[in-house]
Structures are given as C-alpha cells and as structure tokens.
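Below: the structure, in structure tokens.
Only one protein chain is missing from this complex, and each of the others stays in its spot.
So that you can tell them apart, the chains are marked A, B and C in the order they are listed, and the count of residues begins at 1 in each.
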Amino acid sequence: MDILSLFVTVPILTVIVLMFAKGKKQYRVVALVGFIIQTLMSFNLIYQYLHVRALGDKSIMVFTKDLLWFAPMNIHYAIGVDGISVLMIVLTSVIVLAGIFISWDVDDLPKEFFISLIVLATGVFGFFISVDLFTLFLFYELAVIPMYLLIGIWGSGPREYASMKLTLMLMGASAVLLIGILGLYFHSAPNGGPHTFNIFEIAKLNLPVGVQRLFFPFIFVGFGTISALFPFHTWSPDGHSSAPTAVSMLHAGVLMKMGGYGIFRIAMYLMPQGTHFWTNFFLVLAITGVVYGAFAAIKQTDLKYINAYSSVSHLGLVLVGLLMINQIAWKGAMLQTLSHGFTTALLFALIGVVYGRTHTRIISKMSGLLVFIPVIGILFVLAGLANLGLPGFSGFVSEMNIFVGAFQHADTFHRIITILAASSIVITAVYILRVVGKIMMGPTMKEYANLPGITWYEKTGTYILMIFIVLIGTLPFWFGNILSDSIRPFIERL
Amino acid sequence: MNWNQILLMRNEIVLTLIILLVLVSDLIVKDNRKKIISNIAIGLFVIHMLIGFIPMPEGSLFGGMYRTNHLIFGFKIILNVGVLLILLQSASWLHDKLQDTTKIGEFYIILFSSLLGIYFMVSSGHFLILYMGLELSVLPISALAAYEVYNRKSSEAAIKLILSAAISSGVFLFGISILYAVSGSLYFDDILGKLPISYFSVMGLVFFFSGLAFKISLVPFHLWTADVYEGAPTPVSNYLSVISKAGAVFILMVLLFITMNTLHDIWIYLVYGITVLTMFIGNFFALRQENMKRFLAFSSVAQAGFILMAMVSANQAGVSSVVYFMAIYIFSNIGAFGVVEAISMKTGKENMKDYAGLYRTNPKLSLVLMLSLFSLAGIPPVAGFFGKFFLYTAAAGQGFYVLVFIAVVNVTISLYYYLKVIREAFLRTSDTPIAYFKSDNYMKVSLAIVAVILLVIGLYSPFYDYIYSVSNIVNF
Amino acid sequence: MIEGVSIYEILTLTTTVFFIGVYGFVTRKNLMAMLISIELILNSAAINFVVVNKYLFPAKMDGDIFSIFIIAIAAGETALALAIIINLYRLIMSVKTKDLETMKH
Partner (left out) sequence: MDLSYTVLILIIPLFVFLLLGLFFRRIKAPLSGYIGVAGLTVTSLISFFVAFEYFFKIGMVDGAYQKIVAFKFVWLHFTSTMSISIGVMLDPLSAVMLIVVPLVSWMVHIYSLGYMKGDRGFTRFYAFLSLFTFSMLGLVLASNLFEIYIFWELVGVSSYSLIGFYYEKPSAVLAAKKAFIVTRFADLGFLIGLLILSYYAKTFDFVNLTSLTFIHNLSGIGTTFIGLSVITWALILIFVGGAGKSAMFPLHIWLPDAMEGPTPVSALIHAATMVVAGVFLVARLFPLYYFIEGGIALDVVTVVGTFTILFAAIIAITQHDIKRVLAFSTISQIGYMMLALGISKYEGPEGLGYMAAMFHLFTHAMFKALLFLGAGSIIHSVHSNYMQDMGGLRKYMPITHITFLIAALAISGIPPFAGFFSKDAILAAAFEHHKVVWFTGWFVAGLTAFYMFRLYFRIFWWNDPKYEHTPHESPKSMTIPLMVLAFMAAFSGFIPFSHFVSPDYVPFSEHMEWGLAGASVGIGLVGIILAWILYKKENDLSTRFALAFGLFYKWAYHKFYIDELYMFVTKEIIFKHISAPFAWFDRHVVDGTMNGIGNSTVWISEKIKGLQSGRVQDYAMYFVSGATVISMILWFLIK
C-alpha cells in the first residue's frame, strides 16, 4: 500500500471498525484514533514530500501511482500529489480531527454520525490525491452526499429544507461538471487512440480553442458552485446554518475548498485559452460574490449566517486570486484556501460551542459572554480577528498575496476589481466587530451567569485549529515555498 | 442438428424441465405442506442459474430463428441472478400473505413461464420468436398481477395490464407486418440492410418500437406502469420493473443497432426525443408520488429514459453501457422493491409518510433501501454511479452533449425524490413508526445479496470489462 | 391474390380496421366490448401478414404462419382477459370501465 492510498483505506478501515464498535465511548474513541492516525499520516506526508523534493525530484506530481481500472474506458486509479494537494490533505485531516473533538458529545446516533463524517473525509482525501478525472469526480460526489445525512439528521432549524437544497445544488453542479469532464475526455485523443481521463495526459496536448471555450464554463461553474460562486452560493447560508457544528466546519473548511482546487487543477490547467477567454466574465461574478457576501453578512442576525456569508466573500477572494492568473495571486488564492479553511472551521466550532451553552445563535440575544466564558470568548475574538485578516494570522498573508498579485494588472478593469476586492477587508471588519461587540462584549446578562466553561475536547479541537492559523500567519514563507514550487508548472501553461 | 447444437438452448430447456418438475411436485405435495414447493423451485432455480455459468459457444438454431452469443449468454446470467432474488422475495410473500397456500406452486410455474418468454425474446432471431417471447413473458405476468384474487386493486392492475398489452401487441404486430412488407423477410439476418429510409419503414419502425417501448415503459407508452405496479403484488411489480423491462431493452437495442442500422439516421431522432420525454415525464410524475410502489414505478420510467439515452450511441460502448446499467438497475430496483415488500408484508404500510423514522426502528432495512436508492440516483460508491457514468459517456461519445446535459438535469430532479424517501426514513422521526420486525430468511438473504452486489459490482471493474469484451456485436 | 384488387386497397382496409379497433377500444364503456375491439386490431395485423405474403413475397410462407400464431395467441390472451374480468366481476359486480379508475395520477 503506497503512502497516498492509505489516506483512502485508513478511513474505510475506521468505518469498518466503527461498525463493530459498541457504545458511544467506543465509537468516539475509534473515530478519534482513526483520525489521529490520519493526521499523523498527513504530517508524515509533508515530511516525505519535502524530503523527496529536497532530493531533487522535479516532477509535477510525486508519489504517483497508476493502476488500470476500467480498461475499455481507459479509466485509471491514478494518484499523485504536489505541494498544493499535500497542504490540502493536512488541512482536511486537521479539520476533521478538530471536528471529531468538537462533536465529542454527539448523543443522537453517534455511530452513524462518525461514519458519515469519515466517509465525507474519505471523499475529500480521494479528491485531493486523484489525478484522474474519473476518480476525482467519484470522490467529489462521495464527499458531497454524506452532507445530506449529516445536516438532515443532526442539523437544526429548517434542516430538511437546507440539506435538500444543499445536496441538490451541489449534485446539480457536479452534473454540470460532468459535462465538462466528458468534453475533456472525448477531446483527449485528437490523433485517434484511446481517450484518457488523466489530467497530465490531457495537459500534454493543446485542446482546440473552440473546445476550451465551450467546456471551460462547465467546469468552472461546476466547481464554482461548491466554492459559493455568485449566484450559485445560496445553498451555503442555509446549509451552514442548519448543519451541526462539525459539519459546518468540515463543509466550510474542507468541502468548499474542492471548488478552488478543481478550478485551478482542471479548468485552468487544461484549458488555458478557455481561461483567458472567460476570465473577465468570471472575475465579475467572483468580485460580486466578494462584495455582496460581505455586505449581506452585515445585515444577518444569526451567527452561522454571518459566517456563511463571510465564507461567500472569502471564497470569492480565492476565485478572484485564481482569475488574476499570476504566480503571486495564485499563491495567495491557495493560502487563502488554507487560511479560510482553518479560520472558518474555528469560527464555526466556536459558534457551536457558544450555541451549546446559550442555545441561541441570534446575536441580539447574547451579550457580555466574555465575562462568563472567558476562554471561549477570547478564542472567539481571536478567530474573528483572524477572519478579518489581522497580521499574524493566516488571513492577512493570503489576502496580501492576492492583492499584490492582482495589482500586477495595470488596466482599469483589473484595478477596479482589485480595489473592490481590497475594500472587502473593511466590510469584513464591520461585521466581525459587530458580532464580537454584540455577543462577547457589552453588558452581561443574568441568564448566562452560570454557563459552563470550555471542556477539554472543545479546547483541544479549537486549539489545534488556532495553532495552524497562527502557523500560517507567522511562517508564510514556509507554506509559500511549498506552494510556489508547485504552482510554477501550472502558471507556465497559461 | 445434433445434440451439441440443441444445447445452445440450454437455458430454455432446463427452465422448461424445471417448470415441469415444479408442476409435478405441485401434484405430489400435500396441500398443507405446499410451502416446500418454494424450496424445491428455488433450489432447482439455483441449479439452473449455476448451469447458466457454464461457458457456451455462440451459434444459432432453426435457421437463425434462435441464436445465442456471449453477450446473450452473459445477459441471461444477469437475468437469472435477478430472478433468483425475486424468487426469494416472492417466497417470503407467498408464505406470509397468501391465504390459499395451494396456489404457491402455480406462482412459480407462471413466473418461470414468463422468464422462459424473456429468454426466447432475448435470443430471438426472427420476429415470430420475438412476438411469441413477448407474449409469453407478458401474459403470465398479467395472471400473476391478479394473484391476490380478493384484492380489487390487484384485479384492476391485471386488467389494465392485459388490455394495454393487447393493444400494444396489436400495434407491435401491425408494425412488424409493415416491416415485413418493406423487407420481405421476418428473419433479422435477412432484414439486415434491406430497410430503406421510406415512409413505410419509418411507420413500421415506430409501431414496432412502441410495442417494445410498452414493455420498457417509455413515454408515451408507459401509462399502464404506475397503476399496474401499484395494484399488483409487490414481487410481481418487482419482476415487471426489472426482468421484463431488461429483456425488452436488450432486444430493442439489438434490433436498432444491428437489424435496423440502415434506419439509424431516423431512429436516432426517435430515441433522442423519446429519451428526453421519458426522463422528464417520469421524473415529474415521480416527484409527487406518495405510494412507494407508484413512486418506484415512475422512477423506473425515468430510469428507462436514461437507458434509452445510451442507445444514441450504436457501438460497443453503447451496448456495453446499456447492458452494464441494466444489470445494476436490476439489482438496485430489486433492493428497493424488496424493502417496500418487506415492510408492506409485515405492516401493510406502503406510503412514503409511513416510513418516517424507519432507520431508528429497522436500521438494516433502511440501509438496504438507502443503498438501492443511491444506486438508482447514481451516487458513488454504489454501483449506480458507474452505470450512469458509462451511460453518459456512451452518449457524449457520439457528441450528444445536449442530451447528456438534459440527462444530468434529470438526475438532479430524480435525486430530489430519492432523497425524499431517505428523508422520511432517516431524517424524520415519527410517533407511530413502523415497529421493529424480523423478516424471514428468504427476504433476508435476498436483501443481503442485493446490498453486497450493489457495493461491489461497480468498484469491481472486471465485471464491466467482461461486458465490454462481449459487446462487440455491433460493427458499423 | 384476388383479381382486380391491389395490395393498396387491402392494406387500406386493414388500416381502417385497425383504427376502427382502436376507436372501439377507446370509446366502449364495457370491458367485453373492448376485448372485441382488440380482436379487430389483432386481426387487421394478421390480414396484413397474409396479404403481404401473398402479394409481395409468395415464395415463402412466413406471413401465413405468423398469422396463425397471432390467432392462437389472441385466443390465449382473450381467455386470460376473460378470466381476470370474471374475477373482477366477482369482486365489484361490474365490468364497466369507469369502475376501474381507483388508481390514478
């Protein structure tokens, strides 16, 4: 078993063990152990990756493996990673681990909860290691569908509506994506011979311009929807607000990341001319999302809605960064992906922690919580500050990369886009401070006087995420180097 | 004609023997011990199924009226496995629900007769055999639909089925007669290349097509489906929705791809239009259904649309994806119907609303239901995903991206109603849930096999590779 | 072969019969009448086979044989339909089509 396939098999083994476990305690211990192994594996992967690179391996993907799966269609189980996928895998394992800690206390159907969570994680891992479009698509759908159960069973509020909407919109988007993938597949052999799903095989040939222009929007919208591309983002506020904490974390932290990753790895890499043709159109959509999400967040009263719209805004920035098509902006987009993953996951975790105590998420019903739950309060404030891009936290680094990259375009159109994008950091400050000011600060309320303090598992879960936010924020050069090297072959094609 | 050649009809011969054996044993076994006939029939059928796995050469009999090849051989194995699963579910139903146990034996005889008809239909090389196979498969099923003689709905379903079938066979025959007039022969091999694109052959094509479309439940020939599925006993609906549909799909495909390839430019429009119509109408009706059997009926209408979609690609990929999907569809639908049957047998509840909170009382049953529905909806890693994917690939391979787009839109719609069922079973809770119950071993075995097959068959690629390798029946 | 009558005339006749059968099937209110209409449809097809065989391809007897099979199967079909109708009559004391619309939409 190679180092990458383990990322798919270990979760499956965990699921199998879980099925035979008895009692809540065993369930969570099994899930936890499984994911601790997974996290350690992902750290090991980084180490191995750097080691391989240090030895001078210059290939785009390392640890590649290629097994013929469906011979008639030339479908392979083809895997491989570069720096970007490695970091995404770390992101995923860390967030899932944190998610398991946060949902330590799940009472209703705990076994099923953990199984769904792990299946979802399997899909995400598989997605990030795939270099074959078929397996990539398979894992993508595998990651989306457990969401339905997770939100539907363990969610709150209009959970049925939200989960149905989320699933349908995402599966609809994946259907659109499918068209794009098939289009690529059937144009992958211009000189006869078998078609291929392998990304790097397709990249070797220049697809006809017409084909690129035709199929680029399919793949972009397909992946864009899960990245909350305006106007296909509406599943996200409802979905997030209804989802249980760990699921919101995973969803915003990991699942939505597949969009930007897919756009980068497939749409842009395989269809450079298509990219140039469509850039301006999608830039307008992306920037609309950035500003729009931020403004809409100001008006929300539910914590989760605020964070969901904030995600729309921040992931819009990822798309803006990607569409700026240069090394710096792409690095920024990737960093933003990581940063947003950790930050939003942390915020959702804390929202869950607060909600678990106050039983409300309406900001006007809370006040002065910092007095009674200081640790949670401080973490919340820090997470908020990280979200608004304070130096020292991850958001700053990524946003600055995006802006510097975006400013490399001197024409008026890009300037306006960039300035609009930059202005979102002010609006972000407005809604974050509004939340922090309303619920954490302000006069204390009697009914919250006896709130229990933070528990050890909540502490562990949130601290893990906080550590990574600060790590990216303070050691951006380390992450930046890993990303830069991996971005180079991709940017060179454009 | 020697002994070896006769053995090409191995499936049919053995099945006929089984029918006779069951008939005889039905005479011997005392009335109060009729349940043993189930075991005899199922045991014999298992033997039959195992015999089916023995490799067999390609060839034809009776001057080409009957023929077999590797694809047909494989397809019959799939049918056999499907029928075995249905038999297990039927046994469970027969023992549990039927007041008059003396009728147990008849059920198997009639069901096997219908299967025999499908065998002939699949293997036919002549319109006469096709017609006879078709009738032989549908008439016994009409009888089975009326099997609950004291149930008004059952009789209503049966009469609707037989009247519709009669009309359809009339149209079908009329179409064949026109094709006969145009081509001068009723042998498939002789017709090959002799059908010019003309008003007559088009009319013959459409009328003939509608006869098979009736069995596949393509819009607008599908209207009987929902009523019959709802009224007929569940195993019968199950059988109708998978086995008889699969037979018709297979022979339609063979005829369109090979025999009528000169009409390709015309029937491609026919297939295209009917596909779109079927997917939309099937889905729109399924959206609203409350009765589970009716719901599955419309879902199977929509599924038929997806199957037909792959037929726009008249090549090896098209054949293999259709056969592959049929196989997966058979198991998925058997699973879904099986669960519905198990519940309706023990509690009499057939409405979607009654399923609220099912997971909390009957987790295993709900999981099988979920797997089956996910497979129908095409969600990985369940087999249906692979089936659907290859269907799209087949259609897109011929450049029908718009058709594929319509199909994926419909998959999304269909996902909605499949999730509606999941929603009842998993998401909701109920004050009066379906209480925990134990099904008998027949049902248990059947559902367990379905679950395993659904999980394995897609991921296990040699299965598809095999189907692809034997699908080289088309060469133009 | 009938002297002075071309195949077109006969085919027009059979087509007419076919649609008369369809018309009857659609408009009759009684199941028995519908069965009779079905016979018309099936017979029109059977005549078609015979006529085509005789007029166009007299060398082989494909069509003739086919029509015999049609007649046989139509008989079986009718028998089965009658059995079901009788059972239905036992249950609801009616053979009117309007009593058979409990399952719809």
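Throughout what follows, a contact is a pair of C-beta atoms (placed from the backbone, for glycine too) under 8 Å apart; a residue touches a chain by one contact, two chains touch by 3 or more.
Worth saying up front: this structure is predicted, and the values here are computed from it rather than measured.
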Visible chains that the absent chain touches, using the contact criterion stated earlier: A, B, C
Residue, one of B:Met65, B:Ala226, B:Val382 or B:Ile434, that touches the chain absent here: B:Ala226
Touching the absent chain when the full complex is considered, from C:Ile10, C:Ile70 or C:Met103: C:Met103
Which of A:Ile199, A:Ile263, A:Ala296 or A:Leu346 contacts the chain that the document leaves out: A:Ala296
Contacting the left-out chain in the complete assembly, out of B:Leu270, B:Ala317 or B:Ala396: B:Leu270
Residue in contact with the excluded chain [from A:Val52, A:Val284, A:Val404 or A:Ile491]: A:Val404
Sites on subunit C contacted by the missing partner chain, in the whole complex: 22, 25-28, 34, 97-98, 100-105
Absent-chain interface as seen on subunit B, which is shown: 159-160, 163-164, 167-168, 171, 197-199, 202-203, 205-207, 210, 214, 220-221, 223-224, 226-227, 266, 269-270, 273-274, 281, 283-285, 287-288, 413, 416
For subunit A, residues in touch with the removed chain: 165, 168-169, 230-235, 237-238, 292, 295-296, 298-300, 309, 327-328, 368, 370-371, 374-375, 385, 390-392, 396-397, 400-401, 403-405, 407-408, 410, 418-419, 422-423, 425-426, 429-430, 433-434, 437, 440-444, 476-477, 480-481, 484
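In this section, only the chains that are shown with their structure count from here on.
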Innermost chain by mean C-alpha position: B
Where subunit A and subunit B are represented by their mean Cα positions, the distance between them in whole Å: 42
Gap in Å, rounded to a whole number, between the CA centres of subunit C and subunit A: 65
Two or more partner chains touched - positions in subunit A: none
Of all residues in subunit B, the ones touching two or more other chains: none
Parts of subunit A lying in touch with subunit B, wherever the complex brings them together: 69-73, 75, 109, 134, 137-139, 141-142, 145, 148-149, 152-153, 159-160, 163-164, 167-168, 171-172, 175-176, 178-179, 182-183, 185-186
In the complex, subunit B residues that touch subunit A: 316-317, 320, 360, 374, 379-381, 385, 389-390, 392-393, 396-397, 399, 401, 404-405, 408-409, 411-412, 415-416, 419, 422-423, 426-428, 461, 464-465, 468-469
List of subunit C residues in touch with subunit B within their complex: 11, 18, 21-22, 25, 31, 34-35, 38, 41-42, 44-46, 48-49, 52-53, 56-57, 60, 62-63, 65-66, 69-70, 73, 76-77, 80-81, 83-85, 87-88, 91-92, 100, 102-105
